[in-house]
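Only a single protein chain was left out; the remaining protein chains are all shown in position.
So, chain A:
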Amino acid sequence: MRVLAPIVVVLALVLSACGGSAPSSDGSVAVALQFPPRAGYAFDADDGALLTKLGVAEPLVALDRQGNPVPGLATAWVQEGASWRFTLREGVTFHDGAPLDANAVVTALSYVLGRPAPPRAITDIGLQVAAEGPTTVRATTTTPDPVLPLRLSSGTTSILSPAAYATGQQPSPVDTATGPLRMTEIRGTEGATLERNDGYWGERAASARVDVRYVTDPQTRELALRSGDVGFTEGLPETSRAGLAADPAVTLHEFPSARTILLQLNQSAPPFADLRVRQALTAALDRNVLANQVLGGSALPAADLFGPAVPYGATQAPPAADVAGAQALLAQAGFGPANPLRVRLWTFPNRPELPVLAQAIASQLQAAGVVTEITVGQYDAQEPEVLAGRYDMFLNSRSYLSDYPDAASTLSSDYTCGGSYAIDQYCSPAFDALVAQLGTVTDPAARAELYRQAAGQLTADAVGVPIVHPRNTAAEQGVTGFVPDPLDLRPVLPVLAPAG
């Protein structure tokens, strides 16, 4: 014991000396983000959006908090038939010192357009870009595109220095972008180091240095925050929300996401070809219970396809379950105690909340006399079956905005006749006509109204049941400045600063 005591003391001192803490006096912060780069920061993957979130790379068009296009690397844009003319911001330099000009923009956009699978934001519109002078770029599409500026707000269309594309390899964002933070080091999928770009054209970053760590396990992210390893994290475990909210040292942010968990119903075959059966299922489900009790408040009950993350989303709670009403509708459709409705419910475990919700949904449906057989399988195997209409019910999680804040592509692919992701097999000429109007409307207010009408028609036709809108979480400890972004499209890290 006499030998042990000094060893313990020395060990404690050594360990204390080598422990780390996130915010330091030199104006640096450490953050733990939940999604690592998927493809080595490739712009033709979702990593372009990640680079925008980091505050490293910038597209031509920025977004305000409502998701409206505002000047970014381009200061103005005007539509001329099937093309848009973008005027570039003058005096912008890349992190390597090269100036931003029209040729650099054309090089960058031509690169992503030439990839085998170009980013969703600019695919299938026949986009071509050309320089029209040193600070003017013309972007032409096959048909007039009312939302091209919004498409070019996607991080996947960010512009890097021409030097990044000259290597013949995948362009690297290290010291080649334009954002308020410049990437100085990439540590694979483990992390990256960012430093303030003192020559930034806009508001300078709040911290001189940001140490980014990618931590995929939510519990580990929480422990990293609590231990002081990092000062900011996101995507916290559902079970930790109450504890974090009660901790005075931690600032917890909860905000809606532009995602809906949907119970999709196959309308190409019985029993869901019958509107009454679809309405019965909608009535049988208590979405408030599913959100608040089954998911413990980590999601909001969904009354509509679009939730409170977007200005045109529903904010009211869905109605409570009406089991008697559901049974009456089922009886009209020929189902009852002697002939119960038997259906299969498929889902997948990649999102852990889905199997849990599937069990709860089956339980609620049972109260209305519906017998549900649940299968939890691999999405890859299920997808061809559900797209071919060989299923009954499919519990799916779907982001209704993809890369840029406009839902037209989701409505078109998921709900128009012959849409490429029309899992519900829904086909309504009236709905298609409504969606077709989005191809000519530029005004955001008018588009929002069309989105409300579209969501209303989907609800009226009981095209699946929107179950919940998952909520995002983020937390700061010793760091301030975080601004929740329900659209998850705006820069996050440049505004973070050490507290005090």
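As a convention for this text, a contact is a pair of C-beta atoms (placed from the backbone, for glycine too) under 8 Å apart; a residue touches a chain by one contact, two chains touch by 3 or more; residues count from 1.
The rule is simple: contacts and distances are computed from a predicted model.
Student: Look at the options "Putative zinc-finger domain-containing protein", "ABC transporter permease", "SDR family NAD(P)-dependent oxidoreductase" or "SigE family RNA polymerase sigma factor" and return the one that UniProt uses as the protein name of the missing chain.
Tutor: Checked against "Putative zinc-finger domain-containing protein", "ABC transporter permease", "SDR family NAD(P)-dependent oxidoreductase" or "SigE family RNA polymerase sigma factor": the hidden chain maps to "ABC transporter permease".
Student: Please pick, from A:Asp64, A:Glu90 or A:Glu190, the residue that touches the omitted chain in the full complex.
Tutor: If we include the chain that is not displayed, A:Glu190 is the one touching it.
Student: Looking at A:Pro118, A:Gly231 or A:Pro256, which residue reaches the missing chain?
Tutor: A:Pro118
Student: Taking the full complex into account, find the residue in A:Asp64, A:Glu185, A:Asp217 or A:Glu373 that is in contact with the omitted chain.
Tutor: Per the contact definition at the top, the residue touching the missing chain is A:Asp217.
Student: Considering the entire assembly, which residues of chain A contact the chain that has been omitted?
Tutor: Where chain A meets the chain not shown: residues 12, 15-16, 18-21, 32, 38-40, 42, 44-46, 116-120, 123-124, 156, 169-170, 187-190, 213-217, 219-220, 223-224, 226-230, 378, 380-381, 384, 387, 398-399, 402, 409, 413-414, 419-421.
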